[in-house]
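Working notes, beginning with the structure itself.
Just one protein chain is left out here, and the rest sit where they should.
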Amino acid sequence: MENAPDIEGELEAHLQSKNLVINMGPSHPAMHGTVRMKIELEGETIVRADPEIGFLHRGFQKSCENVTWAQCLPYTDRLNYVSALMNNFGYLSAVEALIGLEIPERAKFIRVIGSELHRMNDHLTCVGAVGLELGGFSAFLYAIEARELITDRVNELTGARLTTSFGRVGGLNRDLPPGWIDKVLKTLDKVAELRAEVEGLLTRNRIFVDRMRGTGLITTPDALDYGFTGPCLRACGVNYDIRKQHPYWVYDQLDFEVPVGQNGDNFDRYLVRVEELKQCDRIIRQAIAKLPAGPVIIDDWRIALPPKQDVYNTIEGVMSHFKLIMEGVQVPAGEVYHCTEAANGELGWYLVSSGAGHPYKVHVRAPGFPILAGVPRMIEGKMLADLVPTFDTINMIGGEVEQ
Amino acid sequence: MSKVALDTLSVKLSQPFVERYFDRSGAEWGVVHPNALVEVVSALKHDPGLDFKLFGSMDAVDRLMLPEPHPRFEVVYLIRSIPLNDVIRLKVRVAELQGEVPELPSITPVYQGANWWERFIWDFYGIRFRGHPDLRRILMYEEFKGHPLRKDYPLRGRQGLLPERPIKDIYRGPGTSSVV
Partner (left out) sequence: MSTTNESGPKPPPKNPGFVTCTIDGKEVVAKPGTNMIEAANKVGSDIPFYCYHPRLTIAANCRMCLVEASNSPKLVPACQTPLVEGAAITTTSPKVKAGQRSTLEFLLLNHPVDCSICDQSGECKLQDYYLRYDWKPSRLDGPKVLKDKRKILGPTVVLDQERCILCTRCVRFMNEVPKEPQLGVFGRGSDERIDSFSEGGLTSNYSGNTVDICPVGALLNRDFRFKARAWFLSAAPSICTGCSRGCNVSADFFKQDTYRYRPRENEAVNKSWMCDQGRLSYKYLNRDRVTSARVGLGQAQAARAPDAAVQDVTREEAVKTAASVLKAAVESGGLAMIASPVASNEDLLGSLLFAKEALGITQVFVSGRPDGEADRYLMTADKNPNRKGLELIAAALGLILQPLSKLASEIDGGKVTTVYAVGGELSDPSFTASAGKLKKLVVQAFNHTGLAPFAHVLLPASTHVEDEGSFVNLDGLVQRFRRAYPANGDSQPHWHWASDLFRAFGHNAHFSSSRHLFHQLRDRVPAFAQFDWDKQAPFPRAPGSGVGIENPPAAADGRPPGYREFGLARVRGI
């Protein structure tokens, strides 16, 4: 003991210290109810972190492999339940890519409007929840009020607040309800007001900025390596958005910008999301202005259900209906990888069809999965308190990560 | 799409592909020989002309019920290049030999993002990745028997609840034998 450190005086007892292991979640509000973090602490510094997931695992892929292509749609609602429309449309686009189908122009515009509404929904939830979990309850209330308005519009469009199951292979199952466009425009105005309130409460708030800036940092190479996409990647300064890089639907006809951050920390991720809220507003207004008239689903009884009039009154209609419901759309054998830009990044689908009415394989690349995998990299060596905003700004959604 | 990258790899690595074909969306796939896999992905990432740095995703397909069931498994790799604005679609076929666990080299040393996906594939398809730093189940619990996304695993193959056990080690906790 001749080399014992000097700070321990002769009269002071030797302090035995060891790392403390704590178990955060799965029933912890900051873990969003589904993730268990096993954290080893040295003082307040996180030495090791291991996210344990699977508490929300529902066998998404296995379920999909055993139902028809159309019956998978309700399962996709439950992936990211904050922005279900984007999952619905992403999945349907992938199936359409597998069939090699072009959907009507009006359906494409409505898919864009729905997606962007739900992107706002997702970002508002994330931004509000960051405020809430850092102690700013008012910001959360404003964000939730805005989100509620969007949810109401989605409810009017699809008939469900969360589990939308909207759209069908080949287009949409119904057109916009009457008067909906005007309501959406008014909603956008109101949401813009509420967004300004949230920004006012948070963006220049000293306590908020101190907790956000410089925490949850990830370098660009690491972010790429882990497979970060969406706002989390753009916050690192990578200008990458599938809507711009590989435009799908009608995004190439719409004018919008992709906000890019610099530092890859929590604050940049927050700023990117706030900025994207404004871009969503622009996109929706443009799409509404350009919305063409016409059918919302293709006219092919091998893929789209016949009108009810024909189902009840003609043998052709009832047979087509029967075959489509009982056996499903006959998707040709083959495989495809198709992706769309969801609220949290690249939502990719790798579909394999054996030529039957149900999928052979449905791989979903949930944007949250690789991001959550990178969380230990972002918080190891940092303070325990930084875990909460980090976990918030990556906006991990248990439903899609744990399938 | 992906043609440039696949061509470059073919030239650079002296035919690492077993097969190249086009899928239904017109995208080209490269079927990589298992032995060349790590070499291929390293080249993809580090070659300045390719620069496939954004790891997309991985998954497997159990081909048991397909018209061509051999070899049984296919592991799919999707990797992006931002400068080329391209996705490369690779797959590796791996057979299940009698009484052996199918095995592939891990690409986690090249892409950290592959870590969880390889755990996912191990969990659901039972394909082992040689050289993976921490190959545990990821969504299912350690005591789960079988690999549920295999086609011969029944849809209703539910397994009983585990009896509650005293927690000896908080870090390990119940239901996992893991140590980070």
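Here the chain labels run A and B in written order, and each chain numbers its own residues starting at 1.
Criterion: contacts are C-beta pairs under 8 Å (C-beta built on N, C-alpha and C of every residue); 3 or more make two chains touch, one makes a residue touch a chain.
This structure is a prediction, so every number in the text was calculated from the model and none was measured.
Engineer: Of B:G49, B:G131 or B:G157, which sits in contact with the chain we cannot see?
Structural biologist: Reading the full complex, the residue touching the unseen chain is B:G157.
Engineer: For the chain that's not shown, point to the residue among A:S320, A:T340, A:T390 or A:Q403 touching it.
Structural biologist: Candidates A:S320, A:T340, A:T390 or A:Q403; residue touching the omitted chain: A:S320.
Engineer: Among A:L162, A:I181, A:V258 or A:A356, which residue is in touch with the absent chain?
Structural biologist: With A:L162, A:I181, A:V258 or A:A356 as choices, the missing chain is touched by A:A356.
Engineer: List the residues of chain A that touch the chain left out of this view.
Structural biologist: Against the left-out chain, chain A lists 66-67, 300-302, 306, 310, 312-320, 322-323, 326-327, 330, 354-358.
By our rule, only the chains that are shown with their structure count from here on.
Engineer: For chain A versus chain B, what separation do you get between their C-alpha means, in angstrom?
Structural biologist: Going by mean C-alpha positions, chain A sits 23 Å from chain B.
Engineer: For a test of understanding, state which residues of chain A touch chain B in their complex under the given definition.
Structural biologist: Per the touch definition, chain A meets chain B at residues 21-23, 36, 38, 40, 48, 50, 52-54, 57, 59, 61-62, 65-66, 97-100, 221-222, 224-227, 229, 233, 238, 240, 245-246, 332, 334-339, 346, 348, 350, 352, 354, 360-361, 363, 365, 369-370, 372-374, 377, 402-403.
Engineer: Using the touch rule from the top, collect the residues of chain B that touch chain A in their complex.
Structural biologist: Checking each residue of chain B against chain A gives 23-25, 27, 53-57, 59, 61-62, 65-67, 76, 78, 82, 85, 87, 89, 111-113, 115-117, 124, 137-141, 148-149, 153, 155, 170-171, 173, 176, 178, 180.
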